[in-house]
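See structure below.
The complex appears here without one of its protein chains, the remainder shown in place.
Presenting chain A:
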Amino acid sequence: MSDLVGYVVTGLGIGAGFALVASGLVAIYRVTRVVNFAQGAFAVLAAMFTGTLLTAGLPHGVAELGGVLLGAAAGLIVGVIAIGRPGTSPGTSLIVTLGLGVLAYAIEVLIWGDQPRSYPGVPGVAEVAGARLQAHYLLILAVTGPVFAGLSWFFLRTDLGKALSACASNRYAAQIVGIDVRRMGLIAFGLGGALGGLAGVLTTPVQQVTFDSDVALIVNGFAAAVLGGLTRPVVALAGGLLLGVAQTLVAGYGGGAYQVEVALVLMLTVMIVQSARTPIAVAA
(Lines give C-alpha, C1' and ligand atoms only; values in the text may rest on other atoms or scores of the structure.)
Protein backbone atom coordinates (compact mmCIF):
# COMPACT_ATOMS: atom_id res chain seq x y z
CA MET A 1 0.00 0.00 0.00
CA SER A 2 2.72 2.48 0.95
CA ASP A 3 4.47 1.54 -2.31
CA LEU A 4 1.39 2.56 -4.23
CA VAL A 5 1.09 5.90 -2.42
CA GLY A 6 4.77 6.57 -3.07
CA TYR A 7 4.45 5.82 -6.76
CA VAL A 8 1.33 7.97 -7.08
CA VAL A 9 2.83 11.00 -5.32
CA THR A 10 6.09 10.69 -7.28
CA GLY A 11 4.05 10.30 -10.45
CA LEU A 12 2.03 13.40 -9.63
CA GLY A 13 5.27 15.33 -9.17
CA ILE A 14 6.67 14.17 -12.51
CA GLY A 15 3.28 14.69 -14.13
CA ALA A 16 3.14 18.25 -12.82
CA GLY A 17 6.27 18.94 -14.85
CA PHE A 18 4.62 17.55 -18.00
CA ALA A 19 1.48 19.55 -17.20
CA LEU A 20 3.46 22.79 -16.99
CA VAL A 21 5.13 22.11 -20.34
CA ALA A 22 1.70 21.22 -21.72
CA SER A 23 0.09 24.39 -20.36
CA GLY A 24 2.76 26.42 -22.09
CA LEU A 25 2.01 24.63 -25.36
CA VAL A 26 -1.70 25.25 -24.84
CA ALA A 27 -1.21 28.94 -23.98
CA ILE A 28 0.66 29.43 -27.26
CA TYR A 29 -1.53 27.20 -29.42
CA ARG A 30 -4.85 28.73 -28.36
CA VAL A 31 -3.82 32.20 -29.39
CA THR A 32 -1.56 31.57 -32.38
CA ARG A 33 -2.52 28.06 -33.66
CA VAL A 34 1.20 27.29 -33.58
CA VAL A 35 2.43 24.11 -31.93
CA ASN A 36 5.65 25.30 -30.38
CA PHE A 37 8.30 22.66 -30.81
CA ALA A 38 10.83 24.70 -28.84
CA GLN A 39 8.71 24.35 -25.67
CA GLY A 40 11.04 21.72 -24.20
CA ALA A 41 14.04 23.93 -24.89
CA PHE A 42 12.62 26.65 -22.60
CA ALA A 43 12.64 24.15 -19.74
CA VAL A 44 16.21 23.08 -20.43
CA LEU A 45 17.49 26.66 -20.80
CA ALA A 46 15.78 27.77 -17.59
CA ALA A 47 17.05 24.76 -15.64
CA MET A 48 20.64 25.22 -16.80
CA PHE A 49 20.58 28.96 -16.09
CA THR A 50 19.20 28.32 -12.61
CA GLY A 51 22.06 25.90 -11.97
CA THR A 52 24.57 28.57 -13.01
CA LEU A 53 22.94 31.21 -10.80
CA LEU A 54 22.97 28.85 -7.81
CA THR A 55 26.65 28.08 -8.38
CA ALA A 56 27.29 31.82 -8.52
CA GLY A 57 25.97 32.03 -4.98
CA LEU A 58 22.45 33.35 -5.46
CA PRO A 59 19.94 32.05 -2.90
CA HIS A 60 17.20 29.57 -3.83
CA GLY A 61 14.12 31.39 -4.99
CA VAL A 62 16.02 34.20 -6.68
CA ALA A 63 17.94 31.77 -8.91
CA GLU A 64 14.77 29.89 -9.82
CA LEU A 65 13.04 33.17 -10.63
CA GLY A 66 15.95 34.06 -12.89
CA GLY A 67 15.51 30.75 -14.72
CA VAL A 68 11.80 31.35 -15.26
CA LEU A 69 12.47 34.88 -16.52
CA LEU A 70 15.04 33.53 -18.98
CA GLY A 71 12.39 31.04 -20.15
CA ALA A 72 9.95 33.90 -20.70
CA ALA A 73 12.57 35.89 -22.61
CA ALA A 74 13.41 32.85 -24.76
CA GLY A 75 9.69 32.39 -25.40
CA LEU A 76 9.37 35.97 -26.55
CA ILE A 77 12.36 35.64 -28.89
CA VAL A 78 10.98 32.41 -30.39
CA GLY A 79 7.62 34.15 -30.79
CA VAL A 80 9.12 37.12 -32.60
CA ILE A 81 10.91 34.85 -35.06
CA ALA A 82 8.08 32.34 -35.48
CA ILE A 83 5.10 34.69 -35.89
CA GLY A 84 6.77 38.09 -36.26
CA ARG A 85 6.59 38.14 -40.04
CA PRO A 86 3.03 38.83 -41.17
CA GLY A 87 1.57 36.01 -43.23
CA THR A 88 3.55 33.18 -41.65
CA SER A 89 1.27 30.14 -41.63
CA PRO A 90 1.05 27.96 -38.49
CA GLY A 91 2.66 25.07 -40.40
CA THR A 92 5.63 27.24 -41.31
CA SER A 93 5.85 28.47 -37.73
CA LEU A 94 6.00 24.86 -36.51
CA ILE A 95 9.04 24.22 -38.71
CA VAL A 96 10.59 27.50 -37.50
CA THR A 97 10.16 26.53 -33.84
CA LEU A 98 11.66 23.13 -34.68
CA GLY A 99 14.70 24.92 -36.06
CA LEU A 100 14.91 27.18 -33.02
CA GLY A 101 14.76 24.11 -30.77
CA VAL A 102 17.87 22.79 -32.53
CA LEU A 103 19.49 26.22 -32.24
CA ALA A 104 18.93 26.00 -28.50
CA TYR A 105 21.09 22.81 -28.56
CA ALA A 106 23.96 24.81 -30.01
CA ILE A 107 23.58 27.52 -27.37
CA GLU A 108 23.24 25.03 -24.49
CA VAL A 109 26.26 22.95 -25.52
CA LEU A 110 28.28 26.13 -26.08
CA ILE A 111 27.56 27.52 -22.61
CA TRP A 112 26.97 24.48 -20.41
CA GLY A 113 28.55 21.54 -22.23
CA ASP A 114 26.89 18.24 -23.08
CA GLN A 115 26.96 16.57 -19.67
CA PRO A 116 23.85 16.06 -17.50
CA ARG A 117 23.33 18.79 -14.93
CA SER A 118 21.35 19.12 -11.76
CA TYR A 119 21.21 21.15 -8.58
CA PRO A 120 19.89 20.44 -5.12
CA GLY A 121 16.21 21.07 -4.45
CA VAL A 122 14.34 20.64 -1.19
CA PRO A 123 16.56 18.31 0.85
CA GLY A 124 15.42 15.30 2.81
CA VAL A 125 12.75 12.67 2.68
CA ALA A 126 9.07 13.17 3.37
CA GLU A 127 6.56 10.63 4.57
CA VAL A 128 3.10 10.56 3.02
CA ALA A 129 0.72 7.92 4.41
CA GLY A 130 3.64 5.66 5.23
CA ALA A 131 5.39 6.10 1.90
CA ARG A 132 8.86 7.64 1.91
CA LEU A 133 9.77 9.87 -1.01
CA GLN A 134 11.98 12.83 -1.84
CA ALA A 135 10.52 15.95 -0.25
CA HIS A 136 11.12 17.90 -3.44
CA TYR A 137 8.15 16.18 -5.14
CA LEU A 138 5.87 17.86 -2.60
CA LEU A 139 7.34 21.26 -3.52
CA ILE A 140 6.62 20.60 -7.21
CA LEU A 141 2.99 19.88 -6.38
CA ALA A 142 2.77 22.83 -3.99
CA VAL A 143 3.90 25.18 -6.73
CA THR A 144 2.00 23.65 -9.66
CA GLY A 145 -1.44 23.83 -7.99
CA PRO A 146 -1.41 27.59 -7.37
CA VAL A 147 0.16 28.22 -10.80
CA PHE A 148 -2.78 26.53 -12.53
CA ALA A 149 -5.27 28.30 -10.27
CA GLY A 150 -3.54 31.58 -11.14
CA LEU A 151 -3.66 30.72 -14.84
CA SER A 152 -7.39 30.15 -14.88
CA TRP A 153 -7.89 33.34 -12.85
CA PHE A 154 -5.71 35.17 -15.38
CA PHE A 155 -7.58 33.86 -18.42
CA LEU A 156 -11.05 34.42 -16.95
CA ARG A 157 -10.75 37.54 -14.80
CA THR A 158 -8.08 39.93 -16.12
CA ASP A 159 -8.38 42.15 -19.20
CA LEU A 160 -5.19 40.80 -20.75
CA GLY A 161 -6.25 37.21 -20.13
CA LYS A 162 -9.68 37.87 -21.60
CA ALA A 163 -8.06 39.44 -24.65
CA LEU A 164 -5.92 36.31 -25.07
CA SER A 165 -8.98 34.09 -24.77
CA ALA A 166 -10.79 36.28 -27.27
CA CYS A 167 -8.01 35.70 -29.82
CA ALA A 168 -8.26 32.01 -29.07
CA SER A 169 -11.98 31.79 -29.73
CA ASN A 170 -12.21 34.05 -32.80
CA ARG A 171 -9.22 35.91 -34.21
CA TYR A 172 -11.27 37.94 -36.64
CA ALA A 173 -13.77 39.15 -34.08
CA ALA A 174 -10.94 39.94 -31.69
CA GLN A 175 -9.30 42.13 -34.32
CA ILE A 176 -12.55 43.97 -34.94
CA VAL A 177 -12.93 44.97 -31.30
CA GLY A 178 -9.42 46.38 -31.39
CA ILE A 179 -7.25 43.62 -29.97
CA ASP A 180 -3.76 43.47 -31.49
CA VAL A 181 -3.70 39.76 -32.35
CA ARG A 182 0.01 39.67 -33.10
CA ARG A 183 0.91 41.32 -29.80
CA MET A 184 -1.32 38.83 -28.00
CA GLY A 185 0.52 36.04 -29.82
CA LEU A 186 3.85 37.36 -28.56
CA ILE A 187 2.49 37.64 -25.02
CA ALA A 188 1.28 34.05 -25.31
CA PHE A 189 4.78 32.99 -26.38
CA GLY A 190 6.28 34.81 -23.39
CA LEU A 191 3.80 33.16 -21.05
CA GLY A 192 4.48 29.78 -22.63
CA GLY A 193 8.20 30.34 -22.19
CA ALA A 194 7.74 31.16 -18.51
CA LEU A 195 5.59 28.04 -17.95
CA GLY A 196 8.10 25.85 -19.78
CA GLY A 197 10.90 27.42 -17.78
CA LEU A 198 9.04 26.75 -14.54
CA ALA A 199 8.69 23.08 -15.51
CA GLY A 200 12.44 22.78 -16.04
CA VAL A 201 13.34 24.68 -12.89
CA LEU A 202 11.03 22.60 -10.70
CA THR A 203 11.86 19.12 -11.99
CA THR A 204 15.63 19.39 -12.43
CA PRO A 205 16.50 18.56 -8.79
CA VAL A 206 14.78 15.16 -9.15
CA GLN A 207 15.53 14.56 -12.84
CA GLN A 208 18.87 15.53 -14.33
CA VAL A 209 18.73 17.69 -17.40
CA THR A 210 20.86 17.45 -20.55
CA PHE A 211 20.74 19.62 -23.62
CA ASP A 212 18.61 17.05 -25.44
CA SER A 213 16.11 16.30 -22.63
CA ASP A 214 13.77 18.66 -24.43
CA VAL A 215 12.58 15.87 -26.76
CA ALA A 216 11.18 13.82 -23.87
CA LEU A 217 9.65 16.95 -22.31
CA ILE A 218 7.99 18.18 -25.48
CA VAL A 219 6.62 14.74 -26.38
CA ASN A 220 5.19 14.18 -22.90
CA GLY A 221 3.91 17.75 -22.78
CA PHE A 222 2.25 17.35 -26.16
CA ALA A 223 0.74 14.05 -25.06
CA ALA A 224 -0.75 15.78 -22.01
CA ALA A 225 -1.98 18.77 -24.01
CA VAL A 226 -3.49 16.72 -26.80
CA LEU A 227 -5.99 15.20 -24.38
CA GLY A 228 -7.69 18.58 -24.21
CA GLY A 229 -7.39 19.15 -27.95
CA LEU A 230 -4.46 21.52 -27.27
CA THR A 231 -6.83 24.25 -26.12
CA ARG A 232 -7.88 23.48 -22.56
CA PRO A 233 -5.23 24.14 -19.86
CA VAL A 234 -7.13 22.34 -17.11
CA VAL A 235 -7.47 19.16 -19.17
CA ALA A 236 -3.76 19.47 -19.91
CA LEU A 237 -3.12 19.49 -16.15
CA ALA A 238 -5.22 16.35 -15.71
CA GLY A 239 -3.49 14.77 -18.70
CA GLY A 240 -0.03 15.56 -17.39
CA LEU A 241 -0.78 14.17 -13.93
CA LEU A 242 -2.36 11.03 -15.42
CA LEU A 243 0.67 10.52 -17.65
CA GLY A 244 3.11 10.98 -14.77
CA VAL A 245 1.26 8.53 -12.51
CA ALA A 246 0.87 5.98 -15.32
CA GLN A 247 4.59 6.15 -16.02
CA THR A 248 5.70 5.72 -12.42
CA LEU A 249 3.21 2.87 -11.89
CA VAL A 250 4.52 1.06 -14.96
CA ALA A 251 8.10 1.78 -13.90
CA GLY A 252 7.38 0.62 -10.35
CA TYR A 253 5.42 -2.54 -11.04
CA GLY A 254 6.55 -3.36 -14.59
CA GLY A 255 10.30 -3.29 -14.10
CA GLY A 256 10.93 0.20 -15.40
CA ALA A 257 11.76 -0.68 -18.98
CA TYR A 258 8.62 0.38 -20.75
CA GLN A 259 7.69 3.72 -19.20
CA VAL A 260 8.60 5.69 -22.33
CA GLU A 261 6.26 3.59 -24.44
CA VAL A 262 3.33 4.14 -22.06
CA ALA A 263 3.21 7.87 -22.65
CA LEU A 264 3.75 7.58 -26.38
CA VAL A 265 1.20 4.84 -27.00
CA LEU A 266 -1.33 6.72 -24.86
CA MET A 267 -0.73 9.85 -26.92
CA LEU A 268 -1.07 8.01 -30.23
CA THR A 269 -4.29 6.35 -29.11
CA VAL A 270 -5.81 9.62 -27.95
CA MET A 271 -4.93 11.40 -31.19
CA ILE A 272 -6.26 8.60 -33.37
CA VAL A 273 -9.52 8.36 -31.42
CA GLN A 274 -9.91 12.14 -31.56
CA SER A 275 -9.29 12.27 -35.29
CA ALA A 276 -11.79 9.49 -35.87
CA ARG A 277 -14.42 11.61 -34.15
CA THR A 278 -13.70 14.88 -35.94
CA PRO A 279 -14.47 15.24 -39.65
CA ILE A 280 -11.52 15.85 -41.96
CA ALA A 281 -12.45 19.45 -42.73
CA VAL A 282 -12.07 20.41 -39.08
CA ALA A 283 -8.91 18.44 -38.46
CA ALA A 284 -7.09 19.77 -41.51
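Observations on the structure shown:
Everything that follows uses one rule, which is that a contact is a pair of C-beta atoms (placed from the backbone, for glycine too) under 8 Å apart; a residue touches a chain by one contact, two chains touch by 3 or more; residues count from 1.
Convention: contacts and distances are computed from a predicted model.
Missing chain, UniProt protein name: "Amino acid/amide ABC transporter membrane protein 2 (HAAT family)", from among "Cytochrome c oxidase subunit 1", "Aspartate carbamoyltransferase", "Autoinducer 2 import system permease protein LsrD" or "Amino acid/amide ABC transporter membrane protein 2 (HAAT family)".
Interface note: of A:4, A:62, A:106 or A:173, the residue touching the hidden chain in the full complex is A:106. Among A:62, A:95 or A:173, the one in contact with the hidden chain is A:95.
Across A:14, A:81, A:166 or A:199, the single residue that touches the chain missing here is A:81. Although one chain is not shown, part of chain A still touches it, namely residues 35, 81, 85, 88, 90-92, 94-96, 98-103, 105-106, 109-110, 113-114, 212, 215, 219, 222-223, 226, 257-258, 260-261, 264-265, 267-268, 271-272, 275-276, 280-281, 283-284.
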